[in-house]
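Missing here is one protein chain; the remaining ones are kept as they sit in the complex.
This part shows chain A:
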Amino acid sequence: MQFDNLADFFAMGGYALYVWLSFGVSLLALLWIVLDSAATHKKLLKTAQSEQARQARIDAARKAKPINSESEQAGS
């Protein structure tokens, strides 16, 4: 260790503001990008699930009323 005690370490030879500002902002930026990526992943999986459930409901509704859909096709 280059510093005699913990207080010296945090003082950074008088450059505390600049050193800790640099390391702090960098840590926050890296943390943000990794958390954002993970949150987007979860959101996308949920969207995929609800979207596919919706599609399944549409398909089921179509199958349940074959006469209607046929008459619609005939009418169009």
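Simple rule for what comes next: a residue touches a chain if its C-beta (ideal position, glycine included) is under 8 Å from a C-beta of that chain, and two chains touch if they have at least 3 such contacts; residues count from 1.
Operating definition for what follows: contacts and distances are computed from a predicted model.
In the listed set "Heme exporter protein C", "NADH-quinone oxidoreductase subunit N", "3-isopropylmalate dehydratase large subunit" or "ABC transporter substrate-binding protein", the entry agreeing with the UniProt name of the missing subunit chain is "Heme exporter protein C". Contact between chain A and the unshown chain involves residues 1-3, 9, 12-15, 18-19, 21-23, 25-26, 29-30, 32-34, 37-38, 40-42, 44-49, 51-52, 55.
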